[in-house]
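All protein chains of the complex are present and in place, except for one that has been dropped.
So that you can tell them apart, the chains are marked A, B and C in the order they are listed, and the count of residues begins at 1 in each.
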Amino acid sequence: MTVDHRAAPPPTGPVPWDKKFALRLLADMVRIRRMEEKSAELYGAGKIRGFLHLYIGEEATAVGALHALSAEDNIVATYREHGHALVRGMDMGAIMAEMYGKREGCAHGRGGSMHLFDKATRLFGGNAIVGGGLPLAVGLGLAAKMQNENRLTACFFGDGAVAEGAFHESLNLAALWKLPVLFCCENNLYGMGTALERSESQTDLCVKAASYNMPALKVDGMDIVAVHEITKQAVQRVRAGDGPVFVEYQTYRFRAHSMFDAELYRQKAEVEEWKTRGPIHTFSARLKAEGKLTEEDFLALDAAANAEVDAAVAFAEAGTWEPVEDLLKDVHTS
Amino acid sequence: MTVDHRAAPPPTGPVPWDKKFALRLLADMVRIRRMEEKSAELYGAGKIRGFLHLYIGEEATAVGALHALSAEDNIVATYREHGHALVRGMDMGAIMAEMYGKREGCAHGRGGSMHLFDKATRLFGGNAIVGGGLPLAVGLGLAAKMQNENRLTACFFGDGAVAEGAFHESLNLAALWKLPVLFCCENNLYGMGTALERSESQTDLCVKAASYNMPALKVDGMDIVAVHEITKQAVQRVRAGDGPVFVEYQTYRFRAHSMFDAELYRQKAEVEEWKTRGPIHTFSARLKAEGKLTEEDFLALDAAANAEVDAAVAFAEAGTWEPVEDLLKDVHTS
Amino acid sequence: MSRRLNYREAMREAMHEALVADPRVFLMGEDVGMYGGTYAFSKGFLDEFGPERIRDTPLSELGFVGAAIGAALGGMRPIVEVMTVNFSLLALDQIVNSAALYRHMSGGQFSVPLVIRMTTGAGRQLAAQHSHSLEGWYAHIPGIKVLAPATIEDARGMLAPALADPDPVVIFEHAGLFNMEGDLADDWTVDIRSATVRREGKDVAIITHGGSLPKALAAAEQLAATGIDAEVLDLRVLRPLDTATIMASVSKCRHAVVVDEGWRTGSLAAEVMARIMENVFYELDAPVARVCSEEVPIPYAKHLEEAALPQPEKIVAAVRGLFS
Partner (left out) sequence: MSRRLNYREAMREAMHEALVADPRVFLMGEDVGMYGGTYAFSKGFLDEFGPERIRDTPLSELGFVGAAIGAALGGMRPIVEVMTVNFSLLALDQIVNSAALYRHMSGGQFSVPLVIRMTTGAGRQLAAQHSHSLEGWYAHIPGIKVLAPATIEDARGMLAPALADPDPVVIFEHAGLFNMEGDLADDWTVDIRSATVRREGKDVAIITHGGSLPKALAAAEQLAATGIDAEVLDLRVLRPLDTATIMASVSKCRHAVVVDEGWRTGSLAAEVMARIMENVFYELDAPVARVCSEEVPIPYAKHLEEAALPQPEKIVAAVRGLFS
């Protein structure tokens, strides 16, 4: 499952899934892609403001990983979480309305793009402090263990977060206390403009994780099949009750870090090379080669995604503003 | 050099040093021991207040390690630093007066036991935040490197500090930037009342350190010969300019954590067993066996230590109080 | 009827009660278990409740406080002990950026029913890194409640309502109070909403909290001997401040001194003065004064430490200043 993160060939090979499942995952990747493209457009149009971090290029990770979880599991994510929220089951309209800052958004416009929360699907945010979600995930794991609940907590974070003290303290606590936490490291090689090798003395993040006495797996994050299969294995191990597992998803973001990034820190050619490994077109090609996907199938699911996006935007546009009189709502429960 | 930390036999074997050097190190251990015993007594008598952390049992570490350094090197230590301060060359009177809170103390009574500082010997404290010294040591290393100074920074810290985020961030920075830092981990198996295996998922601290791509050595911290020789090696490697080195000194404190500790967390028998490995009597025995130490030698150096302690106490007793009008002094330079 | 116990025993009893009453409650922090609690607040708990519920943590303040927040999100009712406020600086990100914000950022979907306890204050010659009084900082943060039990009753009674609160509550326990003894009435009741008058008076309102309360009461006695009848108001709840009770005392006495162990500039005392200015300016017969810590890292030496902190004599002098 190890890949050379920089210059791996595009993912190929058989897809061990039935057509229905394969198309579902493909459709989810396309849904994310279309939603993100629209978000970028809406940012340009001033409909979405603040910081906006797109998941374009990384779709295989959230989709492959989240489909390996059950509805009882907890999710903790970062500010780059639109895709996770969507795949986890949040309504795209509620996501879009939140990014518009509308009352109909999941947090009534209080949170915005970086803070999508959804109690129904156990999405505990949307955290915009790098590494900030890791201790929370440990605690959610602790709560599940103490209450004998059969749920794990999947915590998504980037390669940049690995340098934070929070990473260290959290991995140690989870391993020491044998908590049901799945650490999902989305290694896209950059934390903002800082390349991994300029951030870590040890760039093999699995070696770092393993130093906590925790199983650590790495996978080609552009290959949704590999992502899903390895995550299933990892989930099984976590559910066995022997403690946390770390998975490094080796991926890449095709867009800028946020909407304010001149991308001085990487070469256009590098981005282009990675695009040849794009998770959607490579997976589509594999499915087509196996006869599990026709061009019509793809067009249909793409059209559905676009329709969903249009509906979500319409929903957000039609949304209302939280009354200013309610400014102080939800600071405290009572 | 690896020892089983729990049940190693007392250190034995040849001492590869001439008599003069051997006796100097022995004398330093005895000086610390006598000073610490007196400090405990003075604490009981109310002369020293606040928190007092004794180094009794751990003398071989500071003495063996510090004698491997040069006068140009920087030292960063913890609240358990009396021994380091003394061996580094601070006047015992200035130490004692500081613990009395007297004006003649190294910090005019502002710092007390936990905050011994000495510009002349480049002792940058005495830090009472667990792990707090580690980032400072990284910075001192950075300053030395940027100024092309041939000095390393030795940073002492306990096993408990390894769990702190500061440890993680500091080791990574030092290794990433290849800084001349010697990380001296005094692993005495407990952080206050918490045993190492209840604090770390990975109890081999060298494995942890190595995960930063840093050479990591472990040594029997009760064996001053081993401590000194391995530290010399480590120092050489640091001076070579390839970055930091981590040394784990496996040691044990014979006394309570501080003066307020009922020691509920460890067995008397364990303490007694460790005492059989006490650094002073085992080293003395080895020297005697080799004919490098006579009983008279020992009595003489012990007497000298006691005399030094008496003089230090007299100095502290005769000391004066910083005038209350000077309360606000030294908050800012001007 | 009443019985005699000290502050430490009172808090210990409160925790014991909570642990017995609710299986979701657990205690976690550095050395709360095997060591018996840094200040012996949880002595014996490990044997009684086991290591799952009396959970010793590694030295990872950011991590375990964050974990407590997560556990609260996950349905537990953690009591997390940060050994002292000094080390809480390492955990502030989680307290301010997670615990305090989660309810609001999630549009009311998630709340964090967490109690954070920490020792605060100086007075034991622990020097600059172990002597902070940062209650005022915490009281600045929307989304958390801040309590400062300064009596046996409050040490005994504030924990239960704090645990019942669906949102994060921070409790500051001043180290100078731990051995203080007092009588606890059998029918005590304690809320976590109001300030309380600890000594009635009519000439000046001395407004304080936590470790400064005994000093304020001592000052009031000294003042009484010279004919000044001081009221002593214990803020008790530092966020949200009980403005009405403060104003009632100040309006009555027309003079006020605020006593706060925080450093003067930016102290909680400043906030109390600002509120007095806003609410009862015209009822003041003199400007409100404050007695705070001097603007110096707290020194080790006893005489310097004493000089740095509020003391009854300084309070007396400040009160006299109002009438001169």
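The definition used in the following text is that a contact is a pair of C-beta atoms (placed from the backbone, for glycine too) under 8 Å apart; a residue touches a chain by one contact, two chains touch by 3 or more.
Just so we're clear, the structure is a prediction, and the values are computed from it rather than from any experiment.
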Among shown chains, those touching the left-out chain: A, B, C
Touch criterion as defined above, residue of B:A22, B:L69, B:L136 or B:V313 at the omitted chain: B:L136
Contacting the left-out chain in the complete assembly, out of A:H115, A:H228, A:R253 or A:K292: A:H115
Contact residue for the chain not shown (choose from A:S199, A:T251 or A:S284): A:S199
Listed residues C:R55, C:H104 or C:R236, member touching the removed chain: C:H104
In subunit C, positions touching the absent partner: 62, 86-87, 89-90, 92-93, 96-97, 100-101, 104-105, 127-129, 132, 136-137, 139-143, 239-241, 262-263, 265-271, 273-274, 276-278, 281-282, 284, 286-290, 295-297, 299
Residues of subunit A (touch criterion as defined above) contacting the omitted chain: 49-51, 101-102, 109-115, 127-132, 160-161, 163-165, 191-195, 198-200, 261-262, 264-265, 321-322, 324, 327-328, 331
Those residues of subunit B which, in the complete complex, touch the missing chain: 74, 105-111, 115, 117-119, 124-127, 129, 132, 134-144, 146-147, 153, 165-166, 168-170, 172-173, 176, 329-334
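As a working rule, only the chains that are shown with their structure count from here on.
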Centroid comparison with subunit A (C-alpha atoms), farthest chain: B
Between subunit B and subunit A, distance of the C-alpha-averaged centres to the nearest whole Å: 46
Approximate Å spacing (C-alpha centroids) for the pair subunit A, subunit C: 41
Cα-centroid distance, subunit B relative to subunit C, in whole angstrom: 36
For subunit C, residues contacting two or more additional chains: 58, 60, 62-63
Residues of subunit B touching at least two other chains: 163-165, 198-200
